[in-house]
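Only one protein chain is missing from this complex, and each of the others stays in its spot.
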Amino acid sequence: MSSELRSLKLLLTGNPPLGRASEGDRAPVPAHRMMDNEVFSNFLLYSTVLVIKMYLLAVITGQVRLRKKAFANPEDALKHGGLQYCRTDPDVERCRRAHWNDLENILPFLFLGSIYSFLDPDPFIAWLHFFIFFVGRIIHTIAYLVKLRAPIRSVAYTIAQFPCVSMALQILWEVIDTW
Amino acid sequence: MSSELRSLKLLLTGNPPLGRASEGDRAPVPAHRMMDNEVFSNFLLYSTVLVIKMYLLAVITGQVRLRKKAFANPEDALKHGGLQYCRTDPDVERCRRAHWNDLENILPFLFLGSIYSFLDPDPFIAWLHFFIFFVGRIIHTIAYLVKLRAPIRSVAYTIAQFPCVSMALQILWEVIDTW
Partner (left out) sequence: MSSELRSLKLLLTGNPPLGRASEGDRAPVPAHRMMDNEVFSNFLLYSTVLVIKMYLLAVITGQVRLRKKAFANPEDALKHGGLQYCRTDPDVERCRRAHWNDLENILPFLFLGSIYSFLDPDPFIAWLHFFIFFVGRIIHTIAYLVKLRAPIRSVAYTIAQFPCVSMALQILWEVIDTW
């Protein structure tokens, strides 16, 4: 059994595979365990900021709806001047596409990153995964909202996908390695 | 190191930071640990019911499509009377917007709530976070489906966001507190 796998098992079971029998081989690696935590803390930092970014995007969408007077629901339009404002608007649709793309990418990252953090990755390599994804997604949102010329948005999207695919493959590798 | 942080570390590593050395200071707090579990159980109750609510929304959308004869795909329309029924319908779109809004809000809640549950929050305060979100989202869905007058839906949405932002900030605070 690889040490990475044992580390995952330990996390999942909350105790070593053979009761306390393996305590002896665990005692010398407390710093190593702390490193694991450092990776997850790091992940939590970037992922939580990205969730807040998604919330901000929802606020921005609402503001654009009010400013452009373009509401999705008749009841909202009625409250803001009349049914004629129940309509679509290119800027509102743009915000919604940015948000949609976040759902497609940031939500799976929350899952993959959580699992990957406990595969005992090298802390720097792990940080690089999270950081590249984070920067890629921030640039993606900015490129969408301020209409940066193509292909800036697509490139940011693609770059942010690399760490995701890398984490997914490493998770699969760990799973297959168990058999 | 704060006790909240130690609690998170303990969860993440599955063993105390210094092997069994810190067992002494952990032994007296079993009830405290159980409280942690109580918070997560509580979170699981509300989050799972909200996931079931999302599934119900999908069923409702399907029923409205059948009743209004408004299908998104030609192959579905063909099966239910002809290609002329491959069309949009305001009530179907309303269901889809309600569902979209759930994806934007309930899915990040599943992540934030899971992490927050292990930051050793006060059980009552934690329950309040989950309960406010839960009630806000239930009212949001009802307001959407039965077309309650504005701004009931928006107010429910906004109120449900408060515990989410609060949990996100507390997670960030814990992470930053580690450095």
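As written, the chain order gives the labels A and B, with residue 1 at the start of each chain.
Keep this in mind: contacts are C-beta pairs under 8 Å (C-beta built on N, C-alpha and C of every residue); 3 or more make two chains touch, one makes a residue touch a chain.
No experiment lies behind these values; they were computed from the predicted model shown.
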{"item": "Residue among A:Ile60, A:Leu103, A:Val135 or A:Ile159 touching the omitted chain", "value": "A:Leu103"}
{"item": "Omitted-chain contact residue, chosen from A:Ile115, A:Ile142 or A:Ile159", "value": "A:Ile115"}
{"item": "Those residues of subunit B which, in the complete complex, touch the missing chain", "value": "10-11, 13-15, 23, 26-27, 30, 33-34, 36-38, 40-42, 44-45, 47-49, 51-52, 54-55, 58, 72-76, 78-79, 99, 103, 107, 110, 118"}
{"item": "Touch residues of subunit A, complete complex, unshown partner", "value": "8-9, 12-15, 17-20, 94, 97, 103-104, 107-108, 111-112, 115, 144, 147-151, 153-154, 161, 164-165, 168, 171-172, 174-176, 178"}
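Keep this in mind: only the chains that are shown with their structure count from here on.
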{"item": "Mean-CA-position distance for subunit B and subunit A (Å)", "value": "16"}
